[in-house]
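Got a structure for you, written out below as structure tokens; questions coming shortly.
Only a single protein chain was left out; the remaining protein chains are all shown in position.
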Amino acid sequence: MKFKSIVLGTVAALLTTTAAMAEEMKMAVTTSFANSGLADVLLPKVKEDTGIDVQLLIVGTGQALALGAAGDVDAVLVHSKAAEEKWLAEGNGTHRTEIMYNDFIFVGPQADPAKAHDAEKATDALKAIADTQAPFVSRGDDSGTHKMELKLWKAAGIEPAGDWYKAVGQGMGAALNTAAGMDAYIMADRASWLNFANKGDLGIVFEGDPILFNQYAYLPVNPEKHPHVKSELVDQLEAWLLSDTAKELIEGYQIAGQQLFVYNAAR
Amino acid sequence: MNSIGEGLWQAARLVATLNPDLVEITALSLRVSLGATVVASCIGLPLGAWLAVNRFPARRFVIAILNALMGLPPVVVGLIVYVLFSRSGPLGVLGLLFTPTAMVIAQVIIITPIIASVAHQAIRDLWADYHDLLISLQATRLQRIKTLLWDGRRALMTASLAGFGRAIGEVGAIMIVGGNIDHATRVLTTAIALETGKGEFDMALALGFVLIGLAILVNLGLHFISRTERGARW
Partner (left out) sequence: MSGWVSLSGVTVRRRGRTILGPLDATLNGGGLTILMGPNGAGKTTLLRVLHGLERVNTGDVHWTDPKDADGRSQGFVFQTPVLMRRSVLDCIAYPLLLDGVSRTQAREQARAHAAEVGLTVNLDQAVTFLSGGEKQKMALARALMRRPRILFLDEPCANLDGRSVKEIEEILHRIKAGGTRILMSTHDMGQARRLADDVLFLHAGKLVEQSNGDDFFRSPRTAEAKAYLKGEILL
């Protein structure tokens, strides 16, 4: 019967999916890293040099670390030092290798009603925004970017709350869409911003304060806790990330003529 | 903003050039959602029919549960399946998380109640029509169910299609259990979410139009098959 063959065919197709997984490893990365487009440059080269097919799970830092803690990925590439160290202390990973950094910027309406552009330091820019009660969109999703934003508010001595402060609980792109839609200020990583297509009336209003630097680190999941983790591939990938090839690719990666990442791995 | 026109144009271009990425994610969308529909139909259709013709104490309760499950948010299903299949979860050893199989499982959970509910409704109406005749002819319980399933096959196909429609357009659950991994678990809906996140509305819309087109094609295809069948027998 026709029906029966459809069922059998489907079941067979489902069963064969898991078969061809020889040299694959999973890595959880942050949305900001994925949005930078750097992965599209690095991963084909990784495959070429090592034969490893790195599968990316694009999530927030919070979820990335949770996936690593659960053993659902083999490694994590995130940017939230405090959270990473806590994660390591809990025995979830073996070590932390700093790879590169990029920076955060403040994006806002071109007219810049809060005059954030005139601020000396990032904290001053935030104070100006809070003082004028200009709308500000926060990721509000426990991501690395969100954590960084909260750290800056704290440093500025402000408890952000009120109608003007909108926590959207979404990824960088969705948050940028929201900000573009309501002409609001937002903190974003430079890569996501440059790659973002729906800029609307927004532009960069503040940048360059060292406090805004955003360190990415590579964290292998602890094989003692999760024996199924593909440690060999994880080590190979780490070695590759510390190679000259990686350094050249990362430093040479540009969007709109701008270098996005500064390679600072201790080799 | 001219996004809809741009989206349509881009969709046409992607389809016309048989963009390999598009073909890949479209094929996976079809495989996952059709697979889920077939599995869910195998469970939901007989379950619906069985609920329609049998009287037992907990029947109303089961039907109420089924109807409640129809409204289950996919994200919740995704989370539950994730927790089950996570390496730290009870079924973690199977290593199914972030595979198409896990996506099928999540979608089966989402659409089985829909298929069973619609099937139950259809078979109940048919059973009301047929009841006296089938009792009069002393059809056995099995014969009754077979007759109802066969004569109700077009309504049942509608039930399956309702399930397929929900599955192919679903994003919350498969995002969590599939992970939207490029070349592995990325399907149309998760790709749309990704493109939207990048602010690439034209591309997102283009994929959306491909999704709509795909759903229409599958529906038309099945109706075409059922029509040829009807010509011969009914």
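Letters A and B name the chains as they come in the text, with residue numbers starting at 1 for each one.
As a convention for this text, contacts are C-beta pairs under 8 Å (C-beta built on N, C-alpha and C of every residue); 3 or more make two chains touch, one makes a residue touch a chain.
The structure displayed is predicted, hence computed values, not measured ones.
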{"item": "Touched by the hidden chain, restricted to displayed chains", "value": "B"}
{"item": "Of B:Asn54, B:Ser88 or B:Gln143, the one touching the omitted chain in the full complex", "value": "B:Gln143"}
{"item": "Touch list for chain B against the chain that is not drawn", "value": "126, 129-130, 132-133, 135-139, 143, 147, 151-152, 233-234"}
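Rule of thumb we're sticking to: only the chains that are shown with their structure count from here on.
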{"item": "Residue ranges of chain A in contact with chain B within the complex", "value": "6-7, 10, 13-14, 17-18, 24, 26, 31, 35, 55-58, 69-72, 171-174, 176-177, 180, 195-199, 226, 228"}
{"item": "In the complex, chain B residues that touch chain A", "value": "31, 34-35, 38-39, 42, 86-89, 92, 95-101, 104, 179-184, 194, 196-202"}
